[in-house]
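The structure is given below, and queries will be raised subsequently.
Note that this complex is displayed minus one protein chain, with the remaining chains in position.
Chain lettering (A and B) follows the sequence in which the chains are written, and residue indices restart at 1 in each chain.
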Amino acid sequence: MKPGKEGRRPGFPGSGTALALGAALGAAALYILAAAEEPGAAFRAFFLSPFARPTVLANLIEQAAAPCLCALGTALVFRSGDFNLGGEGQAYAGGALSVLALLAAPSLPGPAGLAGGLAAGAFAGAFVALPSALSRRNLGADVLLSTFLVSQAVVLVLDWAIAGPLRDPASNLIATPVVEAAYRLPRLAPPSWLSFAPVLAAAAAVALDRFLRSSRRGLELTLFGRNPDFAVSMGFRVRAYAFWPLLASGALNGLAGALLALGANGRAVRGMTGGIGWNGISIALLAGNDPRLILPAALFFSWLETGSRQASILAGISVDVGTVAKALVLLFATARFLGTARRKGTA
Amino acid sequence: MNPMETLAAEALAIALPILLAALGGLFTEAAGILNVALEGLIVAGAFAFAVAAEGTGSLVLGVAAALACSAALALLAAAAADRLSANPFVAALAVNLLVAGAVGLASEHVFGTKGVVPLDGLLSPRVELGFLSGIPFLGPVLFRQRGISYLLAAACAIAAVAYSATPFGLRLRALGMKEGSLRIAGVDPRAVRYWAYAASGAACALAGIALARSIGAWVPNIASGRGWIALVVVYLGRKRPAGLLAAALGFGLLFALSNAAQSVLSVPPELVLALPYAATAAAALSGGARTRGRTDRG
Partner (left out) sequence: MAAEPVLEVRDLSKTFPSTGTVALSGVSLSLSAGEIHAVVGENGAGKSTLARILAGLDRPDSGRILVRGREVRFRRPRDAERLGIGMVPQQSLLAPGLSVAENVVLGHEPRLLGILLDRRRAYYETALASANFSFPLDPGSRISRLSPPERREAEIVRALARGGDVLILDEPTSILTESEAETLYGLLKRLRDAGASVILISHRVREVLSAADRITILRNGSVVDTILPAETDDCDLALRMASSASCFTADGPAESGGQAVFRFLGANFRDSERVTLRDLGFTVRRGEIYGIAALAGNGLGALEDLACGERICDSGAVELLGRNLVDWPRDELRASALSYLPTDRDGRGLCLGATILENLAARIGSPGDWSRRGRAARRAEAFRLLEDAGGRAPPDAPIDMLSGGNRQRVLCVRELGTFTPAVLAANPTQGLDPRAQEETWNRLRSRAREGAGILLLTSSVDELFSVADRVAVLYRGRLTELGIRTGSVTAEAVTRLLTGAAA
């Protein structure tokens, strides 16, 4: 199976997206109806409370930023014909290294330190992706497996490091010490955690969109993703296209991790990424790997998460409802339907 | 039992569920589908078994529930891919996530907790196979296992035979190599594909049951990466049952060794767990494991 190589499927474009959204929301609603003691309150908590207070809404927007960056990286790699399944470890490494770098450099001016921390995070993410990118370019090795496996190993090593040598003994949390307050993401609207991160994510989305749709290299990358032999015969720089998208994706994941670490936490907490890599993949797929739709999709996911958290606090509904809803999004995100269920079996 | 025998016996006990799940992965892989849902299917099987066996007190009903649940989830992914033209790889990823969420929800309602549930009655006892267990080295290693391990070994053998020596296995392989070869022979490739998914789910369900019975408890995330390792075993084993056996045994030994290292040398468990991933990553990075077979032109 090769993600980029499948032909265009018939059926209404976006019908899968509609089905995915419908199934996710329907499942959440059904569960609330069946399990909640007061369905009405639970409904309000799940679906509406994220919008009820500006602080919650601002946090919702802030929380969409990091997964959005992950999704952009996923989409870029997808366009080049592969899947980066290592988002989790890349983001974790990004978060950890950004904190470590800033702990080691306590006396920089605030913005310079923050920029340096984010850069360190992007570097760490790219570094985790580097072996997979190198082996893809030089040996044609399988990215799907190698990114996942490297990432799993990195996650476990970081889990150990944060619980062991890097741990702040003074804290109850299994976490590193907190970085200087000046290095943390500036809060634009306290008490919410809203920072410039959503703007960064939006800017990245616009940049990726322009690159893919209106640049020669973007077209070449897309064509390479669909048919590498063709790209070779057209004289494209295929070695670059086999390498840089994956590295850039790693950097975006690392940057996302750094944003998480330098935001609300201000430190690297054990297991801090909490499935952000997988969310990034789901969001990219929900958006059909179109950079223009990735930020809205990320906001939708953030809403699901905020809603399920609010419902668990306010109405005692399990947060796993959000996980199920996200799973259904993923299940149907790539579907096309309405009258096209029976495809002609002619290849 | 001397330490070598203990180690070998443990390696075998660890390898068998992985091998069975890997054979399940082989069914779909041969049919040309990368099934990354193995992890979720194992968890679903183990959970359904724990709930049904604990609830009804019947092991048979527990096994039936596990088979039905995992096969149904596998078929859900298959149907999303077939009826709705969803990307099969993504649909399988979704099954993993769906199991994680749904099991969490159900566990809270059934067991009242999202945590560990001891199920003492389900622990599979050790069975010594008469005089066989007296054979030097082989006896303690092969014939003093838990009862479930013998059943697992039998299931693995059946799966391997089904793959390589039955019409069903032949059709699976033909489907993966050239779909049209089935169509022209009057066989519906879609039916074969659904069967491949169902068989894959059933194998994972049995692997999940074995995990639950070997510890006598339901543990969240009971598979803890075994499904992914099984997938890697499929590729390291070069898609041949004998190769899968070798790769699974290799992993079993690696895990057994790392468990021993953990207790003897007090190595942190995270680093021990990272080892198989790092080792497999090295294999994948050097181009040893591939998710895509070479396509035959002409």
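Quick note on the criterion: a residue touches a chain if its C-beta (ideal position, glycine included) is under 8 Å from a C-beta of that chain, and two chains touch if they have at least 3 such contacts.
This structure is a prediction, so every number in the text was calculated from the model and none was measured.
*Asks:* Out of A:T176, A:T222 or A:S282, which touches the unshown chain?
*Replies:* Only one of A:T176, A:T222 or A:S282 touches the chain omitted from view, namely A:T222.
*Asks:* Pick out which of B:S58, B:T113, B:T166 or B:S286 touches the chain that's been left out of the picture.
*Replies:* Once the missing chain is taken into account, the touching residue is B:T166.
*Asks:* Mind pulling the subunit B residues that touch the left-out chain?
*Replies:* Per the touch rule, subunit B residues meeting the hidden chain are 161, 165-167, 169-171, 173-174, 177-178, 180-187, 296, 298.
*Asks:* List the subunit A residues touching the unshown chain?
*Replies:* On the subunit A side, contact with the omitted chain comes from 4-8, 10, 214-216, 219-220, 222-223, 226-227, 229-237, 344.
Criterion: only the chains that are shown with their structure count from here on.
*Asks:* Which whole number of Å gives the spacing of the CA centres of subunit A and subunit B?
*Replies:* Here the centre of subunit B sits 29 Å away from the centre of subunit A.
*Asks:* Using the touch rule from the top, collect the residues of subunit A that touch subunit B in their complex.
*Replies:* Residue list for subunit A touching subunit B: 1-3, 6, 9, 11, 16, 19, 31, 35, 83, 131-132, 135, 139-142, 144-146, 148-150, 152-153, 156-157, 159-160, 163-164, 278, 281-282, 285, 318, 320-337, 340-341, 343, 345, 347.
*Asks:* Where on subunit B is subunit A touching in the complex?
*Replies:* Where subunit B meets subunit A, its residues are 32-34, 76-77, 80, 83-91, 93-98, 100-102, 104-105, 108-109, 114, 179-180, 183, 189-190, 225, 228, 231-232, 235, 268, 270-271, 273-274, 277-278, 280-281, 284-287, 289-292.
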